[in-house]
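Data first, discussion second: the structure below is written as C-alpha cells.
Complex shown without one protein chain; remaining protein chains in place.
For chain A:
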Amino acid sequence: MPSEGDTFLPRIQSVFYAVFDDQQGPKIVFQVPEGLIGVSTTGPTYGTTPVSSSPTVNESDVPLSRRSSSSLISLAGQRPNSRSLSSPQHRSTSSNRCLFNFDDISKYVIPRSDFCGRLIICSTSNHRIIGFPVALRGRNYQRNYFRYNLCFVFERSADLSCYEPVVRKVSRVLTACEEESLFLSSQQAPHALYAILEQLYEDLNSYSETSIPIDKFNSIELKIFPFYPNPPPVKDWTVPLALINISKRTEENWDLTVLKVIKFIDGVNHVSRIAQLADCDLELTRQAISHLLYYQVIMIIDIFQYSNMYTLRKNVQWLADEAHVKEECGPYVTKPGLPIPDWPKLLHLYSRLKPGKTIYEWMDAYKVHELGIDVRRFASFGVIKVCIFPPPLCACIWFTDFLCYRDFYGGYIAGQFYFPWKRGQGRKYHRLAGEGKVSHRQL
C-alpha cells in the first residue's frame, strides 16, 4: 500500500453512509472500515458486517477501468502492490482506535434541509469529513422525506480539493438510484450499499479510480485527479519548451491539436508560429499549450533575441554548486563538435549578464562566439534547468531557473528604463507616462 508520502492524493480514512432515521434521528448505517467512528446510539445498525466481505461487483471491472486510464496523470506507480491490501475488516479488528464520535458532527452530516444539496466539510480535532447531504421528498417516505449522506473522512490536514467532485458525483448517482428504484430507502439491498462503500474505500485509496455498477442503469465511475493550479495564460509570443520527451508519451487517442502541436515544440518556435506550422487554429493551439503547461510537461520561455537582457537570480548561489548543473551546462550550450568550455568560464559568462547589457553587447564584450557557445541554448539553459529524469508525470519536474530574463526596451522619456525580472518570462513593460503595465508586444 502506498504510504501517504508517496502520493499527492489524501488517503481516505473512512467512508460512511448515514441517514436520518425516523426513530433515532441521524445515524450511521454503514461505515468502512467498521468501528472507526464512535456511535453512541444503542439501537443496532441494521445490516451488520456482511460475513462475506467481497464486493458484489465482479473483479473484472477493476482491471478494465485501470487499463483505460493510461493518461498523463495516471498513478501507475501505485498499482502493483495494491493487491496486497488488507481487507477493511482486518484493519478494523487490528486497531481499536476511534476517529471521532458521530454525535459531534451529526448535525453537519444530516443537516436541516437548508444545507442539503450543498457540499459540506466539517472538522473534528484530527479529521475532516466531507459529504454532500441529500434530502429527497416523497409521499412514499414515512416522514415525507428521506435524508442521507455519504461521507468521506480524511486527516485534518488533507487537501480535499480533488475529492470534491468525487463526493458530488457519488451523491448524484445515489440520488438517481434512489429516485428510480428506492435503492437506498427500500432496505432490500443494504449489503449492496455496504459493498459500494467498501469498494469506494479500497479502490479510491489504492487505484485512485473505481467503477461500481449499481443497477442496470446506474454506475459510479470515479477517477481522482491530482490538483494543479491553473497555468498562466499562454501568450502568442511566448515559446514553449518541452521538459520531457513528450513524443515518447503520446497516445493516438489524445487530442488532435495537442498531437499536432507537440511536434513543433522545440524551444525556438513561439506559439503563433507553432499554430502556423502545425496548421492549427491559434486559439486551439493556445489551449493545447495551456494543457501541457497545466501538466507541467512544458514551460514557457521567451523568444530569444540578441537584444534580450538577462540578469542573475538569487538561485545562482545554490545552483552554481549543483553537480548536475555543472555537468549538463557545457555539453548543452556548446555547438556540436566544438570543445566544451569549463564550468568556471561558463559561470563567469552567466555572471556577466546584466540588466542594461544586451546579449549582443555581452557576446561582443566576452568574445562568446569564439568559445563555440550556442547563445540561445546558453540563455535557455540559464532560464530553465530541468531534472534529468522526470519520473512519473504527476510527480515532479523541477524548475530551477537561475537566470532572469530582461528584455531590451528603451522607452521612457528619461532614457532607457528597465523593469527587470519577471522571472524568465521576459515581459516587456512599457510605461506610458507611468500608467500601468503594457506588454510591449501588445502595443
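We take it that a contact is a pair of C-beta atoms (placed from the backbone, for glycine too) under 8 Å apart; a residue touches a chain by one contact, two chains touch by 3 or more; residues count from 1.
Here is the rule we use: contacts and distances are computed from a predicted model.
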Considering only the chain that is not displayed, what protein name does its UniProt record carry among "Electron transfer flavoprotein subunit beta", "Cytochrome c oxidase subunit 4", "Armadillo repeat-containing protein 8" or "Nitrogen permease regulator 3"?
"Nitrogen permease regulator 3"
From the list A:Glu180, A:Glu283, A:Glu327 or A:Asp364, pick the residue that touches the absent chain.
A:Glu283
Contact residue for the chain not shown (choose from A:Gly35, A:Pro111 or A:Gly382)
A:Pro111
In the complete complex, the non-displayed chain touches which residues of chain A?
8, 25, 101, 103-105, 107-108, 111-115, 118-125, 128, 135, 137, 143-145, 147, 157, 159, 161, 227-232, 281, 283-284, 287, 311-318, 320-321, 342-345, 347-348, 351, 354-357, 361, 404, 412-425, 431, 433-437
